[in-house]
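Only one protein chain is missing from this complex, and each of the others stays in its spot.
Per-chain residue numbering starts at 1, and chain names A, B and C are given in the order in which the chains are listed.
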Amino acid sequence: MAVILLIGLIGVAPPTHVRAYDTPDDGGGSIMVEWHLSQDDAILDGYEIYRSNDGDVYEKVGFIGRNRTRYEDSNTEDGENYFYKVVALKDTLKMYSQASQPVMSSPQWFDLPKLNILIACVIFGGLILYFVYHARKGKELYIRKIAGLQAIDDAVGRATEMGKPILYTTGTGLIGDIATIASLNILGEIAKKCARYDTQLINPHLDPIVYTVAREVVKESYTQVGRPDAFDPDSVYFITDLQFAYAAAVSGIMVREKPATNFLIGWFMAESLILAETGASTGAIQIAGTDRVPQLPFFITACDYTLIGEELYAASAYISKEPLLLGAIKGEDLGKLIIGAALIAGSIIGLLTKLPILNLFK
Amino acid sequence: MKIIDILAKIDRRIIYLILLVVVILPLIFPSAQSVRVMPPVEKFFNAVDNIPEEKALIIDFDYTPQDMPELEPMAIALLRHAFKKRIKVLALSLYVQPLGLAQRALTQVTEEFNSTAETSADSIIYGRDYVFLGWQVGPILAMLSMGESITNFYNIDYYGNRTDTLLLMKHIKNYNNVGIVAALSPSDIPRYWVAYAQNRFGVAVGAGVTSVSASEFYPYLQTGQFSGLMIGMKGAAEYEEMVEKELSVAGRRKASESLPSITYAHLLIIAFIIIGNIGHFVKRRQK
Amino acid sequence: MNISLDPWIWISALLTVSIFSFLYRDNPFYRFAEHIFVGVANGWAVTFYWHNILVPSLFDPLFRRGQLLLIIPFIIGILYLTRFIPRVSWLVRIPIGITMGYYVGASIPADVQAYIIKQTQGTILTSQNFQAWNAGNMGVVWSIILFVGVICTLSYFYFSKEHKGVLGITSRIGIIFVMIGFGAAFGYTVMARISLLIGRLQFLLGDWLGVIH
Partner (left out) sequence: MKKGLPLILVFICGILGIIQYFAPHPVVQDTDNFFRNNLLKILAAFALVLGLGSLLKVHMDKIKRKRENWQYSWVLIIVFIITSIIGLFGGVTGEGPLPTRIGSFSFDNQTIYDNVIVPLGSTMFALLAFFMASAAYRAFRARSTEATLLLASAFIVMLGVLPLGDRISPHLPSFAQWIMDVPNVAGQRGILIGVAFGILATALKIILGIERSWLGGGGE
């Protein structure tokens, strides 16, 4: 108590070495203020940050707890000079630091710490594109077997024989989820098979935009195999954009229409197992595929075939055997080789030297 | 031979029915199952327990009726702990919807204590032992503003009193007077507490989360950003266990009472897996 | 017993029971609940888009505050409706192209960062990663197992070569890691799902029927 009283009488030490600088790699309008702690930091309420345009009149712009040496003032006008003072606050007692040097904030065009990501995008993207264009020249490429895809023909054939429909859902993803787009590509191929064999296709949707695209894709497939007349516009339809309402409705379709085959391919959340188990209970053959790792265990347990992760993306190339798409897979494979090599090389460097190798991947 | 066939192909509806029975019976005839307390909850308990006399515990009630089964027992256990040890409590919600549930939990535990209290010193009194700050607009704004002054941001409490007139608030200015923030939320809120209240003002944060979201929060415990973590029904039951064993506070232990349902459901699923495999193997032998 | 008298509790409870009845088999109650669900969900979506997006982000600023720039999204949005007019229905590709293009582009750097850069960083063998386990000396072992697992799993996704020889072995090890992980994730999720069921049952038995307190 006496100590506190004493401090009350003689005051507390102000923070020192106040330094202000433009916040790097940002969109402007922000200045970082740094200081060294007050010697009486332990008993302070915290630090108040004061700002001035002219070095004369200061106004308070912020407050931050004790034992902090940094404050971001994110409310500055770009191109204007500012001075900063930091105040050690204890009850009503304020000790002002010296003023900082004048500083200006400014926006940057490139976020430098993200350079590694840009480089990775360029390398891997470049590789893929190189092989895509290379493939145009018609070089034969090999792709290993993917179990779920080989079952597609049987699955469609079975539905035809049984005179039952095929259900295809792209899941609960939106058009911006790449898995949805990959699924739409596969849908196109399956729609072609349905058109050829005259098998009914049921394709319910959660996202109105995906629905619109899917409708075009399916229609085009029917046209391509010369059966535009067989396309039933009501086979592709929208249900609702609410996840579980969609799951309830698709479950209903499964038990009422009793499709011979269910395709659950795309982007899924918790409804994955609702759909897969309901489908399994009707005795349908089920082919699933998603890149959503948390949902894969449920598809693996409840479905007959599951496309795991990247297999989903390889699928459309695999079915269509189009050289352009196959070329991309070759590029992806090379990318994975590079990652493997980077892992090994990084580990060797990391183990043998003291270089901060992990910083490359921040 | 017939039995084996049946075992390998039990109708799923029978599985559903047995599962339902196994989950429902312990709910109707509750008996609290005791649990071994794991380190994340033990840390949480100790962090609350060690709050010094002059500091308060903030409880952020941010669960909705949907997540109530898992998160409400945590709130009750925390309140019992605090009231028993006379730790001052500041209750708040960052969203409007949970306010009613917060009120419900506060009333329940206050009544538990006051029904046996004989003197005013024994009782839990609003304004002296706890304050319900209610809700003010903007979750992040609230986290930041409380770093400077709690009574300036929450100038009136849930009941419309001016907070600066409340006895408890006389000594509670900002996070410097807060021992730990306990955030009970099914969403990202505990992370925001770390990003905005802890990083800027150094206040300790503990979290109570649903078991669905558990894996997202583990890393925060490892890095020490969370001073404690309760996950789902089991985490709540562990806290209940500590409150009862360490502080001998009696009362309904809703999470502990749900544990038998959870345990039996797991054991049932395991049993079905075993039965299925027995059926499978015997049949394969026969072929 | 202390049955609720609140009509909304009754509605919620009857709908809840109807959905559960699906476990027995499809039946009129489930069909009824399902169609109500879809109907209400869409009614709610209409409300949401109107009150939370169209009015505050488009109509109010455009017509009341004269932010004329918003005429662009308005017109592009209307192009969606050309789907119903066969002659100009190709115009629907414009809003689709804009939406898809933007999200697809945005996903490239985000995915490279989250899935390639970050995962690689966590896998490289360095003393920093060994310590991250908080497992003392065993951290080295865990890191090595993780490292091997990642590389082998990655090799399983090598498509342009037959999985024979070395690649055959590594991809097989990879799939073993994957399967162990899937089993574990499945087992780990059971508790969360049972908790949800308990929540519903507590509602039915407590709030509705008043059998449990």
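Criterion: a residue touches a chain if its C-beta (ideal position, glycine included) is under 8 Å from a C-beta of that chain, and two chains touch if they have at least 3 such contacts.
Everything numeric in this text was worked out from a predicted model, so none of it was measured.
S.K.: As a test of the contact rule: which chains in view would the missing one touch?
M.R.: A, B, C
S.K.: Using the touch definition from the top, which of A:T16, A:Q108 or A:Q150 touches the missing chain?
M.R.: Counting the whole complex, the residue in contact with the absent chain is A:Q108.
S.K.: From the listed residues A:V12, A:I64, A:V103 or A:A280, report the one that touches the chain absent from this view.
M.R.: A:A280
S.K.: Given the contact definition stated above, which residue among A:V12, A:V103 or A:V217 touches the chain not shown here?
M.R.: A:V217
S.K.: Touching residues of subunit B against the unshown chain: what are they?
M.R.: Residue positions of subunit B that touch the missing chain: 10, 12, 15-16, 19-20, 23, 33-36, 38, 65-66, 215, 234, 237, 259, 262-263, 265-270, 272-273, 275-277, 280-281.
S.K.: State which residues belonging to subunit A touch the missing partner chain.
M.R.: On the subunit A side, contact with the omitted chain comes from 25-29, 107-111, 114, 117-118, 121, 124-125, 128-129, 132, 178, 181-182, 184-185, 188, 205, 207-209, 211-213, 215-217, 219-220, 223-224, 234, 237-245, 247-248, 256, 270-271, 273-274, 276-278, 280-281, 291, 293, 296, 298, 300-302, 308-310, 312-314, 324-325, 328-329, 331-332, 335-336, 339.
S.K.: So which bits of subunit C touch the chain we can't see?
M.R.: Counting over the whole complex, subunit C touches the hidden chain at residues 7-9, 11-13, 15-16, 19-20, 22-23, 31-54, 57-58, 69-70, 72-74, 76-78, 80-81, 83-84, 90, 93-112, 114-116, 119-120, 122-123, 133, 142, 145-154, 156-157, 174-191, 193-194, 196-197, 199-200, 203.
Convention: only the chains that are shown with their structure count from here on.
S.K.: If you average the CA coordinates per chain, which chain's centre is most distant from that of subunit A?
M.R.: So the farthest one, by centre of C-alpha atoms, is B.
S.K.: By raw count of C-beta pairs in contact, what's the busiest chain pair here?
M.R.: A-C
S.K.: Average the C-alpha coordinates of each chain, average all protein C-alpha coordinates together, and give the chain whose average is closest to the overall one.
M.R.: C
S.K.: Using the average of all C-alpha atoms in each chain as its centre, how far is it in Å between subunit A and subunit C?
M.R.: Their C-alpha centroids are separated by 11 Å.
S.K.: What is the distance in Å between the mean C-alpha positions of subunit A and subunit B?
M.R.: 30
S.K.: On a C-alpha centroid basis, what's the spacing between subunit B and subunit C, in Å?
M.R.: Their C-alpha centroids are separated by 25 Å.
S.K.: Listing for subunit C: what residues touch at least two other chains?
M.R.: If we look for residues of subunit C contacting two or more partner chains, we find 25.
S.K.: Two or more other chains touching the same residue: where does that happen in subunit B?
M.R.: As it turns out, subunit B has no residue touching two or more other chains.
S.K.: Please name which positions on subunit B make contact with subunit C in the complex.
M.R.: That would be residues 13, 16, 23-24, 27-28, 30, 66-70, 210-212, 214-215, 222, 232-234, 252, 258, 261-262, 265-266, 269 of subunit B.
S.K.: In the complex of these two chains, what residues of subunit A are touching subunit B?
M.R.: 45-46, 63-68, 281
S.K.: Would you mind writing out the residues of subunit B in touch with subunit A in their complex?
M.R.: Residues in contact with subunit A: 12, 147-148, 173-176, 200-203.
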